[in-house]
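The complex appears here minus one protein chain, its other protein chains still in place.
When the chains are written out, they are named A and B in that same order, and each has its own residue count from 1.
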Amino acid sequence: MKYAYFPGCSIHASAKEYAMAANAVNKFLGIELVEIPNWNCCGAIDAVYAYNPLLSISLSTRNLALAENMKMDVVTLCSACFFTLSRANNMLRENADMKSRVDKAINDAGLKYAGGVRIRHYIDVLANDVGFDKIHQNVKVPLKGLKVAPYYGCLIVRPTGIQRFDDPEHPTSMDRMIETLGAEAVDYPDKTRCCGASLVMTDEEVMMEMTKALLLTAKNAQADCIVTPCPMCHFNLDAKQKDIESHFNIDIRLPVLYITQLIGLAFGLPPKELGLHRNIVSLDKSLAVKNIWHTN
Amino acid sequence: MREPKIGVYICHCGGNISDTVDVAKVKDAIAKCNGVEVCETYEYMCSKPGQDMIERDIKEHKLNRVIVASCSPRMHLDTFRRAGKRAGLNPYLLDMANIREQCSWVHDDKQLATSKATTLIHGLTERVQHLEPLEAKTTPVNRDVAVIGGGIAGILASIELADKGYKVYLIERNPSVGGHMAQLSKTFPTLDCSACILTPKMVYVSQHPNIEIVDMAEPIALGGSPGNYQVTLRIRPRYVNKEKCTACGECAKVCPVKQFSKHEEGLMQEKCIHLPFKQAVPAAYVIDKDICLWFNKGVCRVCEKFCKGKAIDFEQKEETRQVNVGAIIACTGYEQLDPSRSKEIFDGWNVFSQYGFGLHPDVVTNLQFERLMLQGMHRPSNGKPPKKVAFVLCVGSRMDRGIEYCCKIGCMNAIKHSLLLLKALPEAEPWIFYTDIRAHGKGYEEFYSKARGHNVKFIRGRVAEVVPNGDNLIVKAEDTVLSRHIEETFDMVVLSPALLPNSGTGELGKMLGVDLGPDNFFLERHHKLRPVDSRIEGIYLAGCALGPKDIRETTVETMATASKVATFLGKGEVTLSPEKAYIIPEKCNNCEECVQYCPTKAIESTSKGMAINSISCIGCGICVPRCPMEAIDLKQSTDAQLMAQIEGTSQEDGNRPRILAFLEKTTAYGGADLAGQTRIQYTADVKIIPVPSTGRVGLKHVLHAFVSGADGIIFIEGDDSPFREDGIRDHVNNMKKQLSKFGVESLRLVSLTTTLPQYEKVVNLFQTFDERITKMGRIPTENRKKIAEAFAGGK
Partner (left out) sequence: MSNHRSHQITADMTDPSFIEEIKKMPGGDKILDCIQCGVCAGSCHARFAMDYSPMQIMKMAHLGLKQDVLSSSTIWICASCYTCASRCPRGLNIPAIMSGFKNMAIRNNVPAAIALKPKFHKAFTEIVGKYGRMHEPELQIKLLNKTSPRELIRNASLGLRMFRQGKLKLQPSRLDPSTKFSEIIKNASEEEAKK
């Protein structure tokens, strides 16, 4: 299974470990990710859109045009990129004025986009192309007794009009994946609650309030750790966890893993290969997790 | 046929016509036309002296055709036909020219109005030469009725008709009649006990000599025609002999298999062999084959051993049965949306599964709440009485891409439930979360006020989500009045799910030929004036199968439906207009092209060749131009008659553009008459020819018009026409494509669909089309000759 791979800006910087673990795991699942050459920033939801909507859609469309040349579906690890690229597809289809202006813009760089590219999130590929059975077959170290809270976040399940693959209110793909790995998927009400990722640089306190809420409900549901499929969410939950703890004077101590890292652990892969040393909240903060990652 | 002897009578209409149209001049011109024996004018043709004149002339001059040129035929056609009949003239040999609503009232130029009147009457003189005497047929009808659906609508309809003396088959697919009303506790706003008003009717229906309840039955095929239908039923086996079962209940006591009860909306369990509910009618037990151990594993049959009356019969088989009826009522009711599903039903933007239904036992639907009221109000989770209860309205309703319509009963039910809750548990705290409170019916607003007075909390804000939180539930919403976020904890949440047409409505509609509306409920013939008729003669609709409504409105509709059925079947015979399509056997090659076009499925292939059922046929004529062999014609609008009228109406003195407008004779024509009544003015270049449906007019008629002198052609169809949706547009577009082969610009043809009151739209079209044709210029004579040659050659 070959896909045109769109990493997105975070993967090369703050979210390196997500891709490291994905690469480690892909070999076993028959997934080949071919990076789109000279891809550009997707536009990051509305970071660019608010300033220049045409530029934002053009940025997304450039990537789609490059992928179209590769004649493959686009796969991305980041939910924000998943949304931003899908939005361009939709908008080009529904808004003739935007389409003609975008066509002109990318034409200036010698590119054309006919509209045929499908955008998939990596989780969708795992759940529907690879299948849970195949994942299960590769499990060497069943994560027995580990209570994992799946945090989907927003843009992997919403908006519902654009290429979504799971229920927007009660998604189950990651829950099933966790169970396939032998762990226990923790049920808590904030699986799809917004962490405030797009607010982190400008409204930090608002973002912390939003992330705090879901960290607490996950913790209160007896989770040992959280998994997430998005670098933006991961940053808020992981890198900012300490700040949240001190700002609100609370104790969270929840390691935050990328879903690929969890899969890698269950596959018995060495932690270094999965980039586990890069996670900011130490995995040792949870005894249950500590036991597993030191076993590997 | 004898030589036509036409009598033409031109009415002054007390100046309404004669003030504008020079009737004397018209008389002179018409007297010279072919076949005209007598031509008179008179002040008031519809008066006694006027009618006497017609009768006298018929006898004296041996007239065999009469034309009355006066007001619209929609006014006095029957009047004049009766006059003719009195003198021995077949009514179908008398026709009218509309020179008032569609001439003198709408054109103030006297010369043009006079010229147009002459043209219109001349057209008719050509037409009437081809008229034939026709007889209205009567056919006996079967006076039995099939009522499909045994809920309150079906029950009341059956009683109404049975009391009038009709035999009724009440067909219900469940083991008992009663429908959803049997599940309700009390009804709003009177708080009548639902079972107390329903069950006596159920018993009455079971005992009425004229009603036969056919339970466990579903229609699977429909044959025949209006007044003589054959409905084939599939009857599922109950595995219990109804006559022998005494409903003692011994069998259920020993049955080892349980399942969730449908009647209790899944809140309680029943045995595999069970009575649908205590007051079930027929009062007999039924075995659920899907879970019965005997049918699945070949063991058990304990119930049989314990049945003293030997009523259990595992050998029962599915049966088919045919009932012959004259009319059918489809009143199959509704079902509720399952609020746990989202993506599966609707792809797109909207979801409604955020209410926690299925994730926590204390999130229930309003129908489940009814059952809880009757079981003794308690929380399903722990059996304890609830204290704080949230009522969430509009679950899945009023959504743009999805279920757009309002469920109509949600608000009233929530108010009712709040009051009942407080009565049962005075310490309870009901909260109603609403977007709008709809209290439209009799006594409803007062009921709402009562709830307010009883300290029921109303929060204006559509609920965002319901989150299970341990034992309790958190409801999140914005109080939009205060612009404040609400997050309250409740013991129970009651949802008002959207209402959908009952499962199987679509299939039933297809079987009966009844259309579904855009909301997927059955579609009535006319929103205001024919709310319980379907498009098919003899098939009527009632209740929630037409759309969500409360019990009172269902009752009112049911009375109307029963009345309609009684009118239809009352005389024991149905009088049919003779204006129907018929097959010309010598020309027919049995290609069966025509069958697909008939909107009432009236054409069928029989052992004796193609036949058109004169009862089902509605005389629209859509089939006529579609026949490649020209083997179909339409009485009173035959090809010969139409061609003659076209020719006569396309000839006129002067060089103004000649535009023929074919108007469907009920709605579109009615609209043109309405325009006349308002005295709105438009161009006299347009001459209107009424047709049963514009579908009846085909390429050959259009070409004949151009050959005869017409320069432009308009088609106007009523929006309630048998032409489905884009029918007229496709029909006309096809013709336009063909026109180019004959050297006629496609712009010389235009079409419109209209409702009766939109006469301004019609007039606007007349004006703009006239401008277009004027600009394009008249068709040169040589071109007309070429068309004639090309057409003849094509034959």
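Quick note on the criterion: a contact is a pair of C-beta atoms (placed from the backbone, for glycine too) under 8 Å apart; a residue touches a chain by one contact, two chains touch by 3 or more.
What you see is a predicted model, and the numbers here were worked out from it, not measured in a lab.
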Residue among A:D203, A:D251 or A:D284 that touches the chain left out of view: A:D203
Footprint left on subunit B by the chain that the document does not show: 348-351, 354, 394, 398-401, 435, 460-465, 476-480, 483, 485-486
Interface with the undisplayed chain - residues on subunit A: 9, 12-16, 38, 40-41, 43-55, 58-59, 62, 83, 91, 95, 98, 101, 104-106, 108-110, 154-155, 158-160, 168, 192-194, 196-199, 201-204, 206, 209-210, 239-240, 242-243, 277-280
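To be clear about the criterion, only the chains that are shown with their structure count from here on.
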Centre-of-Cα separation between subunit B and subunit A, whole angstrom: 52
Residues on subunit B engaged by subunit A in the complex (per definition of touch): 342-343, 348-351, 353-354, 359, 465, 467-469
Interfacial residue positions of subunit A with respect to subunit B in the complex: 159-161, 167-170, 189
